[in-house]
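Chains shown are a subset, placed as in the full complex.
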């Protein structure tokens, strides 16, 4: 499930895509349904290929129309029609904006209203709360003072949302706590440096927060671009944690203060991360991994491993090197 | 002084404790007054022993009833009755919750009222301020806009509290500044990972902020669990500093931006810490220590020492190694 609330344009034709990419028109008026990643695209969706890492996935995609660069040409099965571009991701950004024209704007929501306490079951609501469109709040929830819940937020039952919290484009399970000052669901920090002005990467993903989760004070959690940002059941985040777009954190993880995640990394279950550690982008961290405080993780980490250091390495190696240094 | 405002249950009997720990009843109806650490417990309090580090302290405790594990059995003086458990800290958490049933809840305070400016002497108060129960504010104080002072806060004279600040369970001296967006006094990030749901560690401590202190923008300072979190007189904290539960910082320290402290470390007087440094938990840092920016401190540091590096080491050693590396 990505964010079902971003309004999609429904009459996009191949020619519209070619025009958007400044390619010559070919009078192809076949309709294209949506833009999706290789594994989720269906036969009427356009997809894209921009890394050798995905050469197994391309074989299985259902899509029949793909954006790619000439250097990947030989990886594309013959059944798939190719739109050849210079910069794949920039083209994907443009086509995503074509389908989802509102996905780049991220201005404050001006459809907010004061909360109608009668609408909700057994709530405890503070003062000066503002609630936007497409917001659902379950039973027995608590919402603190000055909190702003913008459009497209579903909150489960028995949740506790603190003071000065800002949330949008986010799905929250049951029994979850969001502490004071957390900001959840804004667009991620993805864009293409432009000569005149940077071009934003569209963000049509949501933030999916599981059950029994705790999100600490002043955390910032960005929503995903084409997929979602996910915080698994039972995971606890301490204060001042930053989670970039598309990051997927598993279940029952413990993430301590000031940890930061760059975009699109996947973290397993029961992972423990010490304070101020940083996780680079596009990594895979296994289950039961322990990452020492202050570590800088720049490589994948297999399950059941303890690492520490900058760059992070096996903790026995780290300790050995420290001792050798003394 | 821990937080005097957490309401303590007064009729706790030994049998209640045994029931809470799933131990068999022994018809012991002696009353127990409170749960305290070894040095502060009096003869009617229950205490606990969970580390060889405290083997000197156990000799002097006034308590006559102790929670411990079988492996520490021989350290406990014969005059003290033992309740033997598998996991000492988990049991302490459960018994603390038995005495202080409200110490784990940390939902927004719904007893807040708009400030009654007439009650205070020479104040300057912004708009949309909310004030909870057991709040005292001294003379000549300034409180900014949208600031929320929840229950159990005492503020001295001539203090300056900024905008969008959230405070609870905190005692503040005189002439102290709390800058915009700081969040002070929530429960710490302490809990026991559970299979179904994590079990929170109770936090009955307060945050004690001294005189002439400055707390920077967007700082997060958690209250203590069984003891307090302390910021000493004259200490200045820059923006985005994170201080976990039970940390005790001395006087006239200078802590620059984005520094983080894990739980229960003790910092001396006149300590200077450079930006983004991290201090691990349960450490003792002496007086006049200088910690270089970006350092990761994982060992105790004696007084009058300069350290740098990750892990932090004597700065002369650090510089020597860097030069050897060139």
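A and B label the chains in the order they appear, each numbered from 1.
What we mean here is this: contacts are C-beta pairs under 8 Å (C-beta built on N, C-alpha and C of every residue); 3 or more make two chains touch, one makes a residue touch a chain.
Everything quoted here is computed from the prediction, not taken from an experiment.
Trainee: May I ask how many copies the whole complex comprises, since the file places only 2 of them?
Mentor: 3
The rule is short, and it goes like this: only the chains that are shown with their structure count from here on.
Trainee: What rotation angle takes the CA atoms of chain A onto those of chain B? Round to the nearest 5 degrees.
Mentor: Fitting chain A to chain B on C-alpha atoms yields 120 degrees.
Trainee: Could you work out how far the Cα centre of chain A sits from that of chain B, in whole Å?
Mentor: Centre-to-centre distance between chain A and chain B: 34 Å.
Trainee: Applying the document's contact rule, which stretches of chain B touch chain A when the two form their complex?
Mentor: These residues of chain B touch chain A: 107-108, 110, 112, 128, 130, 146, 148, 164, 166, 181, 183, 186, 189, 191, 193, 196-198, 218, 220, 222, 240, 242, 244, 258, 260, 262, 276, 278, 280, 296, 298, 310-311, 321.
Trainee: How about chain A: which of its residues touch chain B in the complex?
Mentor: Interface residues on the chain A side: 124, 126-128, 142-146, 160, 162-164, 175, 179-181, 212, 214, 216-218, 234, 236, 238-240, 252, 254, 256-258, 270, 274-276, 293-294, 309-310, 322, 325.
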